[in-house]
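Excluded from the complex is one protein chain; the other protein chains are retained at their positions.
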Amino acid sequence: MPFFRFILYRLLQMVVVLLGAITILFVVLYLLVPGDAAQVSLGNHASPEAVEALRSHLGLDRPIWEQYGLYLWRAIHLDFGTSYDLNRSVSSIIADYLPATAYLAGGALLLETLFGIGWGMYLTTNRSLRLSSLSTIASAILLSVPVFFLGLLLQYFFASKLKLLPISGLGGWNPLNLVLPALSLAAAQSVIIAAVMKTTLAEEMRKPYILAARSRGLSRSRAMRSHAMRNALGPVVTILGIDLGVLLGGAMITEIVFSWPGLGRMTYYAAQARDVPLMLGGVIVLVIIFIVINTLIDIVYGLLDPRVRLGGGFGE
Amino acid sequence: MSEPLLKINNLNVVYGASAQSHVVKDVSFALDAGETIAIIGESGTGKTTLALAVAGLLDRNAHVDGQVIFDREDLLALPEEAMCKVRGGGIGMIFQDPRGSLDPSMKVVDQVAEPLRLHQGMKKKEARRQARHLLEAVSISDEVIAVAPHAYQLSGGLCQRVMMAAALACNPKLLIADEPTSSLDLTLQAQIIELLRERQKASGLGVIFITHDLALVAKIADRIMVMHNGAIVEQGSVEAVIDNPANPYTAGLVSAWTGGREGEGIATA
Partner (left out) sequence: MVSSQKALASTWEPAQSNGILRAGLLQRLMKNRTAIASLTLAGFIVLIALLVPLLPIQDPLLPDYDQIMQSPSSGHFLGTDLHGRDQLSRLLWASRTSLLVGIVATLMAVSAGIVIGGLAGYSGSIIDSLLMRFSDIFLSFPAILGAIAIMAILGPGRQNIFLAIALFTWPVFARLFRSTILSVKERTFVRAARVLGSSNMRIFIRHVMPNSAGPLVSYTAMAVAGAILAEAGLSFINLGVQRPNPSWGMMLAESMGQFEQAPWLILAPGTAVTLTALSFILLGTAVTNALDGKNAREYQ
C-alpha cells in the first residue's frame, strides 16, 4: 500500500506542477503582454489576417476564464494549433524534431554522468589543497563559459583545425557527430555533478559503516567503491534529473551552433519567423518532458530506496 | 609458545604537527590468546584511538609510533595491503553504533559475506550461504533476514549480532570491541556478552573490550586497564583494581560506580 500511495502522491504533485507551469505561460501570454497579445507576438509587420488568425486561435475575443479553459484543454491534448510558416499541425512537427533533441540531451546526460562521477571520485581519493583549488578554479571557468562559446571553440579546434570530428549536423545519427555538441552541453553540468559527488562521497566516507567495512579488510578505495558509492549516488541521481531541464534549455542553444535538427533549432526558427503556436508548442513540450521525467526519476528512486519513500533522508 | 597474542610497546598517537594533541601516550600491554582485557576510562580519553591504532585504521594525519606485535609481526611496519589481510582475517572489530556500522543500502547477508570473499576467496553464492550459517550462529534466522534484509529494518541488538557475525566470519584470533553494548539496553547487552563468551570458549579468541561501564567489566574481563588522558594509569586483575584501586583517578571511577549501584538499588527497592 505505501507503494501505491507514494506513487499516487508523486503523480498528483506532478499534475499540480504541470498545471502551474502551463498556467505561468498563460499568465504571461494573456495577461502580461501589453495591448493585443496577437499583435505584439507577431510584431508590427504582421499582416492583419495573421493577427486575426492568432487572435481567434488564442481565443482573445472571449472572456478570460474561457480563454484559460481553452488554453488548458488544448495543452492537455497536446494540441498546439497549426504552424503559420509550415502550415502543418504543431504536434506533428514537434514529433519530427523531438528525437534529435532527445538524442543530444541523452548523450550529454551520459557524458556528464560519467565525467562528473569520475571527477568527483578522483577528488575524493586524491585530496590535496592544490588539487582542490585547481579544481575549484577549473569548475568556476567551466560554469562561466556560455555553452555557445564553448561549442564554437570546440568546433574550431576539433573540427576545423585538427579535423578529428565532424563540425556539425546529425550526420545520419553517427555517434561521432554527437561528441562535440554533447560535450559543450555537458561541460558546465558535469562540474556540478562532480561537486555534488565529491561532497556526498566525502560525507559517506566519514560514516561509521566505512570504518566497519575497512575493519573487515576492505581497502579504503574498495570501501569507497562498494559501499560509499551506492549511498552517495542518491543525491547525484536527483541532481541529474534537475539537470535534464538545464540540458533541454541548453540544447536549444547548442542545436543552433551545431546545426542540430532538433526542437531547439526548430523553436529558434519559429521565434525568428514569429510562428507563435510552433514556438510555444516547442517550449511547452520541453517543459512537460522535463517535469514528467523528474517525476519518473523520483518514483523509480523511491522504489529502489525505501528510505526515501518512508520519508527518511539519505544514510540516516 | 609463551609468546602473547598481541604485544603493544610504547604506542604513541599524535594528531597533526604539534605535540598538543598527543592522544595516546606511551601505552604498553600484552594480551594472551583466550584472554579478555578491558580498557576503561571516560569518553574522549583515547580508548577508541588506541583501538583504531592497533588495527591501523586511523586517519592519515595521525602519527603513530611504537610497536604493535600481533602474531609475531609488527603491524605498524606492515604495508597497507598486508594490513588489509590482517583486518577481518586475524583481527575482527565491532563498534559502538551497530546500525551506523552497517551499510544502509547493502543487504546485511552480503556484508557478512564480504570478508569471506575477501579473505577466503569464496564465490558470491558460496559466501552468501556461509554468511547465512554465520548469522544463524548468532541467532538470526533466515526468516528474519528474508523479511528484513537491510540494517535499517533491524533493531540495534540484531545489528550488533550481524556485526559480530561479520567480524568473526574468518575466525580471527583477536576481537577488538569498542563499546559494543553501550547503545543497547541491559537485556540485549547481556545477550551480546553471552555470545562473545561462547565464541571465546570455542576458539580461544583474545578480546580487547573497550567500555566506560565498570559493571560490565566485572562480568567479562580477566584483566583491566584504566586509561586517563591518553595514558594507562593502572592495570591489573579485575578484583585487584576494583577492590583496591591504587590510582586516585581509578578510585574515583570505582566509587562513582559503586555509588551509582547503591543509588540504583535504592531506586528499585
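Note that the chains take the letters A and B in the order they are written out, and that residue 1 is the start of every chain.
Throughout what follows, a residue touches a chain if its C-beta (ideal position, glycine included) is under 8 Å from a C-beta of that chain, and two chains touch if they have at least 3 such contacts.
Worth saying up front: this structure is predicted, and the values here are computed from it rather than measured.
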Subject >> Among shown chains, those touching the left-out chain >> reply: A
Subject >> Residue among A:155, A:184, A:215 or A:231 that touches the chain left out of view >> reply: A:155
Subject >> Residue of A:92, A:174 or A:272 in touch with the missing chain, whole complex considered >> reply: A:272
Original post:
Mind pulling the chain A residues that touch the left-out chain?
Top reply: 16-17, 20-21, 24-25, 28-29, 32-33, 37, 40-41, 43, 127-129, 132-133, 136-137, 140-141, 143-149, 152-153, 155-156, 160, 188-189, 192, 195-196, 199, 235, 239, 242-246, 248-250, 252-253, 256-257, 267-268, 271-272, 276, 279-280, 283-284, 286-287, 290-291, 294
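Following the convention adopted for this analysis, only the chains that are shown with their structure count from here on.
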**OP:** Go ahead and note the Å separation of the Cα centroids belonging to chain A and chain B.
**Re:** 50
Original post:
Inside the complex, what are the residues of chain B that reach chain A?
Top reply: 52, 55, 57, 80-81, 84-89, 91-93, 95, 97, 100-106, 111, 114-115, 118-119, 150, 152, 163, 166-167, 169
Original post:
If you look only at chain A, which of its residues touch chain B in the complex?
Top reply: 207-209, 211-219, 226-227, 230-231, 305-307, 312, 315-316
